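A single protein chain has been removed from this complex, and every other one stays in its place.
Should a chain be cited, it is by its letter among A, B and C, assigned in written order, with residues numbered from 1 in that chain.
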Amino acid sequence: MKRGDDLRKKDCVAMILAGGQGSRLGVLTQKLAKPAVPFGGKYRIIDFTLSNCYNSGLDTVGVLTQYQPLALNTYIGIGGSWDMDRKNGGVALLPPYMRKEGGEWYKGTANAILQNMDFIDSYQPNYVLILSGDHIYKMDYSLMLDYHKEKKAEATIAVIEVPWAEASRFGILNTNENGKVLEFEEKPAKPKSNLASMGVYIFSWEVLKEYLQQDEQDPTSSNDFGKDINPKMLKQKQRMYAYPFEGYWKDVGTIQSLWEANMDLLDEYPQLDLYDTNWQIYSVNPNQPPQYLSATAKVCRSLVNEGCVIHGSVTRSVLFPGVYVGTGTTIKDAIIMPNVKIGSDVVIKKAIICEGVTIADGCQVSCQEAGCQQCYSEAGITVLGKSITGTDISCHQKVVRRSSKEFEGFKGIGFNTGEILT
Amino acid sequence: MKRGDDLRKKDCVAMILAGGQGSRLGVLTQKLAKPAVPFGGKYRIIDFTLSNCYNSGLDTVGVLTQYQPLALNTYIGIGGSWDMDRKNGGVALLPPYMRKEGGEWYKGTANAILQNMDFIDSYQPNYVLILSGDHIYKMDYSLMLDYHKEKKAEATIAVIEVPWAEASRFGILNTNENGKVLEFEEKPAKPKSNLASMGVYIFSWEVLKEYLQQDEQDPTSSNDFGKDINPKMLKQKQRMYAYPFEGYWKDVGTIQSLWEANMDLLDEYPQLDLYDTNWQIYSVNPNQPPQYLSATAKVCRSLVNEGCVIHGSVTRSVLFPGVYVGTGTTIKDAIIMPNVKIGSDVVIKKAIICEGVTIADGCQVSCQEAGCQQCYSEAGITVLGKSITGTDISCHQKVVRRSSKEFEGFKGIGFNTGEILT
Amino acid sequence: MKNVMGIINLSAEEDLLKGITLHRPDAAVPFAGRYRLIDFILSSMVNAGIKNISIFTKNKYRALVDHLQSGKDWDLDRKRDGLFMFHPGNLKEDTSIYKGFLQSLYNNLDYIYKSKQEYVVISDANLVCNFDFEQVLNFHLKNKADITIVYREKDKNKEIEEQFFNRGLMLDLGENNQIADMIEIEADFSISKKRRLFNKKFNKRSVGIYMMAKSLLLDLINASVARGYYDLVKDGFIKNLATLNICGYRHQGYLAKIDSIESYHQHSLDLLNQEVWQDLFFNPGLIYTKVKDGPPVKYMKNAKVNNSLVANACIIDGVVENSILFRRVKVHKGALIKNSIIMQKTEIEQNVVLENVILDKEVRITKGKRLKGEPNYPVVVGKKTVI
Partner (left out) sequence: MKNVMGIINLSAEEDLLKGITLHRPDAAVPFAGRYRLIDFILSSMVNAGIKNISIFTKNKYRALVDHLQSGKDWDLDRKRDGLFMFHPGNLKEDTSIYKGFLQSLYNNLDYIYKSKQEYVVISDANLVCNFDFEQVLNFHLKNKADITIVYREKDKNKEIEEQFFNRGLMLDLGENNQIADMIEIEADFSISKKRRLFNKKFNKRSVGIYMMAKSLLLDLINASVARGYYDLVKDGFIKNLATLNICGYRHQGYLAKIDSIESYHQHSLDLLNQEVWQDLFFNPGLIYTKVKDGPPVKYMKNAKVNNSLVANACIIDGVVENSILFRRVKVHKGALIKNSIIMQKTEIEQNVVLENVILDKEVRITKGKRLKGEPNYPVVVGKKTVI
């Protein structure tokens, strides 16, 4: 019965940390876990990590959830969209839970893994891959695993070269010429290297287990991989290597970086190619008819998804499914999330419009006052989380003044008023 | 766009309370939520409630989990086994979660529903059906919903006639001749009626919402339907009706009732018919070959599932998939859970043997000492949660003495030693 | 509509869409950027709550099997009922000759018998519409009809309408919605004869949707097949006109019957009317199809797209007008596409000019080439052609 019994054994199990609140994304994550935030006209952020797993041949993935998981749970289900609805393995959603001794929330990234040791152990893996659910990149984890094995490492950390000028904003790893990690520096003032940790780790499971249990006993620990586990392992002379990754990689933890990552896709030849069928990014596919561009539409340098109807002008913007854009409307440098309905003669510049918002005719979304705290995010990006349907539009609503044109109220053809989000 | 937009609207949403620890089931629920406990040779307890939903035409079901949910999550997945992997609706697993304001565990049955109001609201239902995940019965909820509508009730509680002698063990409802509820009595010493609440409620959602919110403000409340919500509604003169149910119904919250409910299936014409294809109980189907009864086997008045190999004698017992019974072994009045391996010349009487346990040759599982606290449950049922492989068998291990025969250690044909469960 | 079963009939197909149906039945012809023809009637049935749907094919059904698979994308992968496909001649030996729709039904009589629904709706597969079957059932019950036939009345004078009313089953409607007489207009009737019949009284055309009690259908099948008759309309309906109460239900929303290359081309371009788009795809329900992974459409610097439908994963750097682009079409800089239908994975290189053309899947038009047809005679280019 050798293989019959061994069926559940897996060489490597991936664990995706998807429980973070993502508070720096403000209204975007008010009712939504960060990994579930829409991205790139079609995807949710976690699609990239899940697709990387599938494309890397990993078929056993735990997703650790905690904050507002409903949308994420519904979205991921049993992983069919990423071909992970497998008999043996597949995707498991892992919320915190009650035990006989009571229950506790995930205290940190390391504690979240600790609380799910039983799950990992049931696959008797040799290795565990720890991933974040909020990075945009394409990476073949199987190559990193090969590297980990080849180096006979206990821990391997994926690193990317960042510009020297920015290195002080990252966790920096100093290595010897073989890639062996000698030192960690968290946001060093004077970085000795420009190799930044990507938050992608491979551990030999037996070794990691020990450290997790040790760490749990330490009352001063914040139970975090970057802050506690990895430094402790390094201190105790475990074999730790840096795996150099080349390619596009972006942490989309802030409004600005999220906006930038979307805009990056609009380059003529973007570094992250969504159209490459050899490393496809999978997602739940909406069921919408093809988009309709009317005789008055003008769309360029943009991504537009199915179900959109466009009468106006759209430049350097990303439109998710089911967006309606009225005649005379101008949209530039904007991200318009699913089912947003935009009336006629609206002006939108450098903004993120949240799912289901309705914008009445003649409104202007782009605050003119640079100092306005309500409308301006750090990066000068307006985030609109609420419909504009009335006449009482003020900065306080995170929305920006109407044009001088008479307000008429939005009447889309057959569209109902979107739900109010804020 | 009338129907296109209304797609998510549902007349009635079912919510199954599946978060209870079930501590009275002892070792059976140590690593398992009560609704996930195996039942009837094939099923898990929650299969009955889920199958009732499907057979009643309800396709939108929330399952509220909290205690040890991993097995339940893996088991239910997106509900394919109950044909509920639907595009619109289907099964959603609802663990407690963190919000912007922080998170809290489910404090009581009513609080669990309150915390998932957003989920229910997303279907804009007229009615909500509240169910328990730990009752064994077949019931057409659509008839109860018809009754609720017909009576124009705000709340309807399913009741079953219990023997007068036992009525004082239940929550009893006193009604007028039309079925209108006049009074609740929790375990009354002198019951005025023998109508016991089955823990199955239908509420008009808008009304329930108000009461849930009210109840949450009350610091003295235990946030429970039976203790708080229903009495409050009755006090405030909401229209509340009792829906009389006839048929088999059993709460399997104790070792004794669980054992009894299993034994009930072995009657020649059991009240609960598993073979009726008009109201089938669905479950996740194991993949095991047909059972093999050898030349020495003797099996009667029993339920035996696929993958079993039987050389011994089995009477009035329930055997789950993958059980091995050696030659010369006698099993009577027992429940043998999946993948239990039983050696030769073993005697098992009135016992529940937990999943994966191995019992060595010549052991006897049935304590002779009636007063022995370790081995006897309240009802004289031995629950064996741990393999017997060594020679140091004592009462302390919840296992009972070996026969006088020389101990030989169990060697099944090609079977590995089962995992130790404690 | 739990009490109704649906049957989709592909037997009438006669390769009317030559050129784009070489490898597929009409029902599997790509339409509207991401659909196949059968999606419309199948989704309409699903949206009406019909849960038991069978498809009776005639030939070349592999494309259809690939498209529908388990029916999951239409929510028809069910433990009870669901989607069934019946192919001719695979039940016993594959030597049997295809005799007609009633023979196919007869071969699978056990399925029809076992189905628990009381009513059955039978539909052709080549209808582009978002059809409300509930209204037909209500009409059927209210009129106590034995059979209800859905028809359209001529209401516009477009050329394409003319064609539509020049063939098929034409009805003469009497009082109380009852059909007084009907006649099948064959292709070889002279135009003057067709006109005469139309002007006289046969001025309503059946769209190919019929509703009746399942028991009646079983009677019609058994009675006809026993006599060696295999045509539902001629043998089942027309011969029983005297004894059955056959009613006509008028369909008023958008409906196109795709039965020629010209009607395919014209009705595709119908969708560029936003009202038709809205009606067809959202009202009363959504149209489902096999989902495919693919990124959004990318509009490049030089893109200029007007009055067009574009499906996902296209990359466009050229000019597109009054056209329909299926998934993964690439339009390079300087290319101009007008009044055309461009199917999946086609590549249009720089400075190509296309007008009134239909390109099948995976075609490649190399730099600078020009193709031009007429609206009533579009140029059709077969699958995988390189020009």
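Note that a contact is a pair of C-beta atoms (placed from the backbone, for glycine too) under 8 Å apart; a residue touches a chain by one contact, two chains touch by 3 or more.
Bear in mind that the values here come from a model prediction, so they are computed numbers and not experimental data.
Under the touch definition stated at the start, the shown chains contacted by the missing one in the entire complex are A, B, C. Within the whole complex, the absent chain has one touching residue among B:Val309, B:Ile331 or B:Val383, and that is B:Val309. Interface note: of C:Arg34, C:Lys60 or C:His251, the residue touching the hidden chain in the full complex is C:Lys60. Within the entire complex, the positions of chain B that touch the omitted partner chain are 40-42, 268, 274-275, 280-283, 285, 287-306, 309, 314, 318-319, 413-414. Looking at chain A, the residues touching the absent chain are 1-4, 7, 83, 85-88, 282. Although one chain is hidden here, its contacts on chain C can still be listed: residues 22-23, 59-62, 69-70, 72, 77, 79, 86-94, 98, 293.
We take it that only the chains that are shown with their structure count from here on.
Centroid analysis (C-alpha atoms only) places C farthest from chain B.
Ranked by the number of C-beta pairs in contact, the top chain pair here is A-C.
As a whole-number value, the distance joining the C-alpha centres of chain B and chain C reads 49 Å.
The multi-chain contact residues of chain B, meaning those touching 2 or more other chains, are 1.
Among all residues of chain C, those that touch two or more other chains are 278, 282-283, 286.
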